[in-house]
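Here is the structure we will look at.
The complex appears here minus one protein chain, its other protein chains still in place.
Should a chain be cited, it is by its letter among A and B, assigned in written order, with residues numbered from 1 in that chain.
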Amino acid sequence: MSLERPDTTDDAAIERSPDELEALLGNLVVKRDDHLNAPGFVIRPDTVQETLSILKEQAGYDHLSLVSAQEYESRYESIYHLKKFDDPTQEVSVVVPADKDDPVSESAEPVFRTADWHEREAYDLIGIEYDDHPDLRRILLPETWQGHPMSMDYDRDRPQIATLPKHANPLQEHYKDSESDTMFLNIGPHHPATHGVLHLKTVLDGEQVVDVEPDIGYLHRCEEQMAQSGTYRHQIMPYPDRWDYISAGLLNEWAYARAAEDLADIEVPEYAQVIRTMGAEMCRIAAHMLALATFALDVNGDFTATFMYAINDRERVQDLLEDLTGQRLMFNYFRLGGVVWDLPEPREEFFSKTRDFLDQLPGSVEEYHDLVTSNEIFQMRTIDTGILPPEVAKNYGATGPVARGSGVDYDLRRDDPYGYYDELDWDVVTEEGCDNFSRLLVRMREVEESAKIIEQCVDLLEDWPEDERNIQANVPRTLRPDDDAEIYRAVEGAKGELGIYIRSDGTDKPARFKIRSPCFSNLQTLPEMANGEYIPDVIAALGSLDIVLGEVDR
Amino acid sequence: MGTAPAQLFPEFLVETFGLPGVLGEVVAALIAAAVVGNIVLAFTGVAGPWAKRKITAAFTDRIAVNRVGPFGLLIIPAAAVQLLAKELIVPEGVDRPTWDIAPVILPASALLGFSVIPMGRLGPINFQLADPEVGFALVFAFASIASVSLVMAGYASNNKYSLLGGLRAVAQNLAYEIPLIVTAMSVVIFAGTLQMSGIVGAQTTTLVTIAGIDIPAWYAFVNPFAFVLFVTANMAEVGRNPFDIPEAPTEIVAGYQTEYSSAYFVLFYLGEFVHIFLGGAILAVTFLGGASGPGPESIGFIWFVVKIWGFFLFTQWARSAMPRVRIDQLIEIGWKGMLVLSFANLVLTAVIVGVIA
Partner (left out) sequence: MIGLMKSMATTMKHALDGKTFTVEYPEDAPEVSPRFRGVHKFSQERCIWCRQCENVCPNDTIQIVQDDQRNGEQYNLHIGQCIYCRLCEEVCPVDAILLTQNFEFTADTKDDFVFNKEQLKNVPWYKGIDPLESRNPDRSAWIGEGDGEIDYQ
């Protein structure tokens, strides 16, 4: 009856059907609770580690994409969304209910390091406690916050009283090691190089970093709750622009559009898919230009010319996006079912502007190679610093250029295709270096790949027959997906895998809207990269991770 | 090997105004020092708010500083008023006299260094305040007082970022002082004297004549290897890219300057520029023939100014293009690379001079 197979690595690559998985897990499964994107297995809250390690080692699900938590009338629930790095279309969800009065379940941290921060966030916002978690404390909200904001019994009108002792510095801690004289340094939240309001609690031994701990939450706006109070059809769409706010707006909007369209079973016309692809790749170029610019700023110092040249290039892309969408940063261009506007009239002018931009892009990239990558001092600074081995990257759930810079060949545009990507001719860029330099190279080469994609899209759009230009499918004014439908969909955002989990309850607003932010998981790898290195290397590693606090904190 | 020293500025004043006796010499010396100091500070004032921004803007495809005054020059008084009008914040727990003295020492040490530099003639005036026989060693001694100031600022500020900056400053200065001086010593072997005017004078002979143009015997042409070494070590001395580690704005906020505001910050900021000009002046005297250039000797000062501004421009250019090295790499380069090369250069120069002369 049980399909017990011996532990071989070939097992991991086999695609198992849901019933085979159920058989593999045996009596760990309490019942089935399938989601729209994956089979779901409900298990008991004290069997989490066992189930996940079977799925990881025997069935090959080595990517813990998201840990989402929610509260129902009768219970709490954590869902572990698993995928495979080699084939992200194979997904499985592990649903862990917890008691309503005393929500405790076992932590998945020993199996997947990704779960460390994700479970801390679930504890912080929802209130589920995780046994066996190494360090369960609040991550996004201050330590002294009372209550769990996204749980059902949270009183939003009650003021928060932060009890801090008078005149004491709440951030000051003393680390006195008897052997070595280490010094505790707060890097940030006010710092020129932390890419936003990020607080790094650093313990230094001279100039070497002994321990670095990111302290996030300074930009937490509870975007998930804001999305839960807006209608699917119109009101949620302006918000994804504000997650990764550095020019990757259309990529974020696509994450939401993909999830909601698959939830409500809306099909996007092909013409709109091509426009979406073109806009998204322009955003990716802009986002990577800024990543390059700020990385050069961190390594070169304040007066570097590379920063301004990259900003100039980004400005050109933003001009194109302004012509297309109407705004330079907060686009609000996608709608469920397509895009809101066709290409601007006259079309030839838009095409010629785009082609001019694409023509001068190789020259700019060449210039950046002269300024940055072939500069010996830059190479001295970034090669062999901030090392992230691929297995560690996978264990932490790092995706995007961070993972591809460590040789992990994972790109959702190719592996889990959406839009028009599978019809176009482009390559995924990976580098084997695992250090800061290779992450930078990945980003610079991805800019060239995006330019290829945009060029092909422009050619397609130019020749598209005039009467087949559907920019939006027929979507009702008020969209009410089926009750109790759950879906998790991800796209390749500028920083990595940006996923959204939506549960609908039959109304026109989502019942649960959970955002899987790539920077959140990427930032978790910083201690791995930085311990044992010097302060300048920590800053460079942080720059090469390219985090955006809007996405880390949401 | 050395010409008769020209008339010094104080002596010129004594003669022109007929100031009697020792008191007259003292007064003349004070007036001369004030004039030279003001000239240097005027350069600094133009360089800081105006020239640096214009140059950075040129490198970054921007237009800068063109709103107030012709060519935007009125930004200099505007910046002065703005910086001095700020509140002087004294953080709690700073080590009081040390913290206050540190920003004064930085520009003072550089200005002291200018006292022995032969800056050339402008008409009848020869802009040199003093010409002691050990002038060359004196100027390096004055320039290295700057590291004391950085350490004082870093330690007294009661701030971990400042401490890190101060420590880095010490490490950097120690690592580069020796290659700097050893390379400069190789020049002394050529010139045969430590007197500043003697070194300048030794470079006035013609090295070679190409196509009718006399190439003077500037030590930059005679020993270009030492020139490159000296420029590199000089950049490390003054704390400019790729060696701007004590300040490192993107790593340790502002290093030793973090806790300073208003007048003290102005002193640090301008003091840094005075040091850059001093570095340029030493470079000009040692390797670029001081005030010599085409044309009559009576406009030599103009050429000197051109040379020190050229060095300033070079540091700005390096700042826009080059990344910063890490502190351990910097010390490695200093002690393992530059020291060895400068000693090799010294030995080679000594051998060659001994063989030829």
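Everything that follows uses one rule, which is that a contact is a pair of C-beta atoms (placed from the backbone, for glycine too) under 8 Å apart; a residue touches a chain by one contact, two chains touch by 3 or more.
Bear in mind the structure is a predicted one, so any value in this text is a computation, not a measurement.
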{"item": "For the chain not depicted, the shown chains it touches", "value": "A, B"}
{"item": "Contact partner of the left-out chain, one of A:E22, A:D87 or A:E322", "value": "A:E322"}
{"item": "Selected residue (touches chain absent from view) among A:G127, A:G230 or A:G493", "value": "A:G230"}
{"item": "Listed residues A:E73, A:E376, A:E432 or A:D463, member touching the removed chain", "value": "A:E376"}
{"item": "Contact with the hidden chain (one of B:E15, B:D61 or B:E133)", "value": "B:D61"}
{"item": "Residue numbers in subunit A that touch the chain omitted from display", "value": "230-231, 234-239, 305, 308-309, 312, 315, 319, 322-327, 330, 332, 340-341, 344-345, 367, 370-372, 374-379"}
{"item": "Residues from subunit B at the interface with the omitted partner, ascending", "value": "55, 57-63, 317-318, 320-322"}
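Following the convention adopted for this analysis, only the chains that are shown with their structure count from here on.
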{"item": "Separation of mean Cα positions, subunit B and subunit A [Å, integer]", "value": "50"}
{"item": "Parts of subunit A lying in touch with subunit B, wherever the complex brings them together", "value": "183, 185, 191-193, 207, 296-305, 307-309, 312, 371, 375, 377-378, 380-381, 534-537, 539"}
{"item": "Interface residues, subunit B side, partner subunit A - complex", "value": "56, 59-62, 160-161, 164, 168, 241-242, 244, 248-253, 316, 319-329"}
